[in-house]
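Let me begin by presenting the structure, written as structure tokens, before commenting on it.
With one protein chain removed, the remaining protein chains of the complex are shown where they sit.
Moving on to chain A:
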Amino acid sequence: MSNDINVNPGLRESATFDRTTMAEIRRAADSGIYDIRGFGAKRKLPHFDDLLFLGASMSRYPLEGYREKCNTQVTLGTRFAKKPIVIETPVTIAGMSFGALSANAKEALGRGASMVGTTTTTGDGGMTPEERGQSSKLVYQYLPSRYGMNPDDLRKADAIEVVLGQGAKPGGGGMLLGQKITDRVAQMRTLPKGIDQRSACRHPDWTGPDDLAIKIQELREITDWQVPIYIKVGATRTYYDVKLAVKAGADVIVVDGMQGGTAATQDVFIEHVGIPTLAAIPQAVQALQEMGMHRKVQLIVSGGIRNGADVAKCMALGADAVAIGTAALVALGCNDPKYSEDYEKIGSAAGFYDDYQEGKDPAGISTQDPELAKRLDPEDGGRRLANYLRVLTLEAQTLARACGKNDLRNLEPEDLVALTVESAAMARVPLAGTTWVPGQSF
């Protein structure tokens, strides 16, 4: 890096073989096994920062902050479920497994989500009583591994999310390394303690959309058609996946872009498979619109959502709600500089830590070590998460009002412009200051 002040400017680092690349080659040569890590894609991708809101002026008039209402409530699962879910803010908590996360962390997520009236989601490891108890609205994931899956928990859920894939690893199954398979985790998953567990990547009892339709009908039958059924896909061939998910009978579709976080996946998978969240949303919305199902089958978008602007941009592109994983963990204390010394001891640094699979998280979140887990007080964590969710909501409202919208869902692509040609093409909005949408008009 030539801008690194300690390096002689005469030395030039290769852009192709930079230090991170070389370190990985050495690591591979030492160990003989691929790098497994948590977190999401770290490379720079076209993202929401590449979009701007136009705001109101002469041709649009804005709403008064605080005085004029801007609705944030969203109802999910209006298609078939007898009991759709009403969330007070369109920001939901994404599925993260007990096993990957400590019981305290799961409880904190439930507490924070409940305080602001939104949903939280189980993960690849079943439902814990702590989580059910502290989550007023809990989505139960139905995954290929079916770890801890049982009809009692299914019937306790407020919604069911059939997971086909994740943005961090579309086409891959979960991983949980031995360090985190403690007695409780092993027992919940019916696995031997301490093994390096690789979850299945395909569902065991159905293949393809026609089978999935029957599977969804089974889940509805078992729960007497009470609760909404979501389908979660990693963003790849999103246009087609969304159409097939609607055909298979989904009430809600969750599309997770490639920036989406994970607890443990091969680095090569995280960085090289899937499409950015930004590119996936217009595909999903187009598919829904063509089927006359936009807003009837709700769309939840996740993958790299950090602030209220990201939320508002997702909604403007046509999402009904968003889900957050990594950001929620950061709100709880993940990567907090107050643990700098501890991060250094395990060869990492605050702000860089991604080895969730090792279970040594100094913040006590992605761990099963009882001593580390104690560092996260679930009540305090819950409050922090609730605060953060409130900020996201307020920020999104601020932007919506500035665009003259009295409901977050009234934001529209017309409110947006893009800063780069790439993001304009992906988000299908004009490059700022032009009428040019690459690929659509010349």
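As a convention for this text, contacts are C-beta pairs under 8 Å (C-beta built on N, C-alpha and C of every residue); 3 or more make two chains touch, one makes a residue touch a chain; residues count from 1.
Criterion: contacts and distances are computed from a predicted model.
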Protein name as given in UniProt for the chain not displayed, "Sugar ABC transporter permease", "N-methylglutamate synthase subunit B", "4Fe-4S dicluster domain-containing protein" or "Chromosome partitioning protein, ParB family": "N-methylglutamate synthase subunit B"
Contact residue for the chain not shown (choose from A:7, A:23 or A:214): A:214
From A:146, A:237, A:294 or A:383, residue that would touch the chain that is not displayed: A:146
Hidden-chain contact residue, picked from the options A:10, A:204 or A:337: A:204
Residue in contact with the excluded chain [from A:64, A:224, A:341 or A:371]: A:224
Hidden partner chain, residues of chain A it touches: 31-33, 145-146, 149-152, 154, 177-178, 189-192, 194-196, 200, 204-206, 211, 214-215, 217-218, 221-225
